[in-house]
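All protein chains but one are shown in place.
Chain lettering (A, B and C) follows the sequence in which the chains are written, and residue indices restart at 1 in each chain.
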Amino acid sequence: MITVRCFAAVREILGWDTRELAPTDAPRRASDVLSALAGPRAADLPKPLLVAINCEHASLASLVRDGDEVAFFPPVSGG
Amino acid sequence: MITVRCFAAVREILGWDTRELAPTDAPRRASDVLSALAGPRAADLPKPLLVAINCEHASLASLVRDGDEVAFFPPVSGG
Amino acid sequence: MIIRLQSEDFDPEREAQMLDVKGAGARVSFVGTVRDSARDRTITALEIEHYPQMTRAELARIGAAAQSRHNLQEVLIIHRHGRLACHERIVLVTVWSAHRAEAFAGCQAIVDALKTRAPFWKKEISPEGALWVPGQTPQDLG
Partner (left out) sequence: MIIRLQSEDFDPEREAQMLDVKGAGARVSFVGTVRDSARDRTITALEIEHYPQMTRAELARIGAAAQSRHNLQEVLIIHRHGRLACHERIVLVTVWSAHRAEAFAGCQAIVDALKTRAPFWKKEISPEGALWVPGQTPQDLG
């Protein structure tokens, strides 16, 4: 399974914070994972949208594999 | 009177920390004040030699007036 | 290197003393606090959300990168999350080095990286309502 997490404004817009997604045979990019779960609401998400895979910064074009945790969130503001 | 003060290695080399010097009619530069009090030992002093007049950084070429406090010291190392 | 994520407040000096770094010569600390106004609004509180597992990993990467690049003897990062009232401390970054230039550069590099890489999101609470603080978008993420 692929675990998908959302934070901050992304979580508020999509209305959930964690989902599981069954893996597919064909390789999927983070953008495909987002489309599969966000549907038409993907258009409302903040831009730029940041992506992390397994707790490391990644991009919408990064490949997601079975067992990965992929996260979507707005630009961060730590410190 | 002109008050002359020395610090750190300058004080150690000259052997005193404060002297008074009677003013003269002709204007004197800080370098003249030093020559009048240090004599031949002026050659042993650390280079560069820093100068302050009335607690502000100055130079050996700065004019010294009656009532001034002039100080001679090596480069500083605060902090 | 010490990395701590917590909701409670901290005493910056006590935390630094506990690390007991000897002979470093220079120590530089940054403390960030909740401002009482921002974007022309009065701020009464800040709600800080984060991504716990990633935050811990990312702070460790940020600290380690600064430690090796700026020759730091020790690094301490404490970042709070949850709801903080205005004027409360948010974050502490303290670094130790033999020389002051490295300590300043190392501390600033960590604080800059927190702003662009550490997965925290802040919501400013004001009498007019709540607003997400716009984050910074670095060019080199991923």
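The rule is simple: a residue touches a chain if its C-beta (ideal position, glycine included) is under 8 Å from a C-beta of that chain, and two chains touch if they have at least 3 such contacts.
Just so it is clear, the model here is predicted, and its values are computed rather than measured.
Could you tell me which displayed chains border the chain that was left out of the figure?
Those shown chains that the absent chain touches are B, C.
Can you work out which residue in C:53, C:71 or C:108 touches the chain that's missing from view?
With C:53, C:71 or C:108 as choices, the missing chain is touched by C:108.
Footprint of the hidden chain on chain B, which residues?
Chain B touches the missing chain through residues 5, 7-9, 48, 50-52, 55-59, 62, 71, 73-79.
Against the chain that's been left off, what residues of chain C make contact? List them.
Chain C touches the chain not shown through residues 11-14, 22-33, 35-37, 86-87, 98, 100, 103-104, 107-108, 111.
What we mean here is this: only the chains that are shown with their structure count from here on.
Which chain maximises the distance between its CA centroid and that of chain C?
B
So the centre of each chain is just the mean of its C-alpha atoms; given that, what is the distance between chain A and chain B in Å?
Result: the chain centres lie 71 Å from each other.
Centre to centre, by mean C-alpha position, how many angstrom separate chain A and chain C?
Here the centre of chain C sits 25 Å away from the centre of chain A.
Considering chain C alone, which of its residues make contact with at least two other chains?
In chain C, no residue touches two or more other chains.
When you check chain B against every other chain, which residues touch at least two of them?
As it turns out, chain B has no residue touching two or more other chains.
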